[in-house]
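Remarks on the structure that follows.
With one protein chain withheld, the remaining protein chains of the complex are depicted in position.
Lettered A, B and C in written order, each chain numbered from 1.
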Amino acid sequence: MKKDQVKDCEDVISSMEFIVENINEVIKLLDREAIICMLQKILGGERVFLMGAGRSGLVAKAFAMRLMHLGFTVYVVGETTTPAVRPQDVVIAISGSGETRSIADLGKIVKDIGSTLITVTSKKESTLGKISDIAMILPSKTKNDHDVGGSLEKSMRGDYKNSPPLGTAFEIISLVFLDSLIAQLITLTGASEAELKSRHTNIE
Amino acid sequence: MKKDQVKDCEDVISSMEFIVENINEVIKLLDREAIICMLQKILGGERVFLMGAGRSGLVAKAFAMRLMHLGFTVYVVGETTTPAVRPQDVVIAISGSGETRSIADLGKIVKDIGSTLITVTSKKESTLGKISDIAMILPSKTKNDHDVGGSLEKSMRGDYKNSPPLGTAFEIISLVFLDSLIAQLITLTGASEAELKSRHTNIE
Amino acid sequence: MKKDQVKDCEDVISSMEFIVENINEVIKLLDREAIICMLQKILGGERVFLMGAGRSGLVAKAFAMRLMHLGFTVYVVGETTTPAVRPQDVVIAISGSGETRSIADLGKIVKDIGSTLITVTSKKESTLGKISDIAMILPSKTKNDHDVGGSLEKSMRGDYKNSPPLGTAFEIISLVFLDSLIAQLITLTGASEAELKSRHTNIE
Partner (left out) sequence: MKKDQVKDCEDVISSMEFIVENINEVIKLLDREAIICMLQKILGGERVFLMGAGRSGLVAKAFAMRLMHLGFTVYVVGETTTPAVRPQDVVIAISGSGETRSIADLGKIVKDIGSTLITVTSKKESTLGKISDIAMILPSKTKNDHDVGGSLEKSMRGDYKNSPPLGTAFEIISLVFLDSLIAQLITLTGASEAELKSRHTNIE
């Protein structure tokens, strides 16, 4: 691939438009009862634990960081000083397919401990969706949904034209959704932005 | 804060709508020449290094993972097996303010080495913006832009109504933009989704 | 616990002496054929992958970093740009008990892929020990070996006097052993310390 073959950036623009449409669609399909229930569980738990693999794990960390800014006691599964989960804790799993092996295994352990398990996923009928106290459904393409035989370019001429690959759509919509939960939690807790900023790391 | 005070989730919805509007605005303001130039640098570099602090660092990792799926030799600054940067490498910094201390310091070292430095930021006139070969500008609120004296709730009644706090807007728009760069790189390299999936970790 | 109750630091000294004795014992018990075989597999593999959970995962990262300095293509399982494992790769697992759930599960996947699996462990007859191509045994106390009912202080008056808790002994001995493998690999590859240093990250 020669770098001087780059002549335009139309796919960048159309992919961004595709993502906007995807968010707009999900807004219409959101189960508001589930959101309220999820907010209640987060506020009612003793501590909050986040987990996810790959890019979903990065979304989990982004949400965990904001919960810390809001004053929650919050941990990311797999980080250095994350303690043992206890029954009164809330564990939030992020998994587009709801089938990510390691996360589903941990989800089962969480339920054995007796903690509350919330899964943010696009698949209600998945392994994680079925064992969770709340399955927060964000309908979107995941990395298992595609005809992996054809080229993406070809598929992009069809239904998935200009869609970003693999689980990208789910990862973006889950970040947008969770950051919007933070907006609601700010209203609910009456936190000021100054308070959030005072908890933001001062040594980075 | 009692959990039974959660009566609705209107802020979740309006925050998601706010984010959509923000992306739509940025689409209009994007400098297409800069995007083409950024794509050329990424394709022309020997290896690609990503860096960022906090949530911007998570966005950097999300982009790095997709570049690996596309077949690029790519590293995240600070991870275990990341080697020394060389002059023919491309280093991409993500920083909303363009002033994050540690990242700006590393940016200066990158320019001393003689490598190409690209900064994704909302501030052209920032420390990082000024020393970069390409400053890819994504106009959005960052964590330093807010009146930190007032409550966020109050500010949300004004210009920033329902906006997510601190640098959230920039972090989301930079993820959306970089994932859309991936869509363009897929077209440019002719990669199929099956090829991407074959590089996706098989032990997670 | 009041800070002015700290009157001496005798346990620091005796614990360090305990660790020295432990290393000396392991030196006598090392299976030299297994070490030679492990060195051959590392040198003969296409790429090297390291994995481990908790503190054993930190030891895995420390070894991976030095292999990178030596010029190996090496990855840590779970980091951002780690690609899919292929049959011609070598995967090294670090697990004191050889039973760490997530690592044992990944070990099985590695064997299904057809890659070479080496486990550094204190238990030959463990799940990981049994499925590995090479089980490199470092005899030492692990976190499952202790009478967890009694206080450590009490146990320290007996056989385990001044021993560091849980899997500490294994973690230290595995770091010492793997860093010593590096010394041998330096001799075998003829690498100079200047070469190693040239690959050491220049942006930290």
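By our rule, a residue touches a chain if its C-beta (ideal position, glycine included) is under 8 Å from a C-beta of that chain, and two chains touch if they have at least 3 such contacts.
In this text, all values refer to a predicted model and were calculated from it rather than measured experimentally.
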For the chain not shown, which residue from A:76, A:136 or A:183 touches it across the whole complex? A:76
Using the definition of touch stated at the top, determine which of B:10, B:25 or B:105 touches the missing chain. B:105
For chain B, which positions touch the chain that isn't shown here? 78, 101-102, 105
Footprint left on chain A by the chain that the document does not show: 49, 51, 61, 64-65, 67-68, 74-85, 91, 106, 109-110, 113, 198-204
Contact set of chain C toward the excluded chain (per top definition): 1-17, 19-20, 23-24, 26-27, 30, 32, 35-36, 39-41, 43-44, 53-55, 58-59, 61-62, 65-66, 69, 100-102, 143, 146-153, 155-156, 162-166, 168, 171-172, 175-177, 179-184, 186-194, 196-197, 200-201, 204
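Here is the rule we go by: only the chains that are shown with their structure count from here on.
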Graph shape for the chains shown, where an edge means the two chains touch. Line, ring, star, complete, or other? complete
Sort the chain pairs by how many C-beta pairs are in contact and tell me the top one. A-B
With centres defined as the mean C-alpha position, give me the chain B-chain C separation in Å. 35
State, to the nearest whole Å, the distance from the C-alpha centre of chain A to the C-alpha centre of chain C. 33
In whole angstrom, what separates the CA-based centres of chain A and chain B? 17
When you check chain B against every other chain, which residues touch at least two of them? 61, 65, 200-201, 204
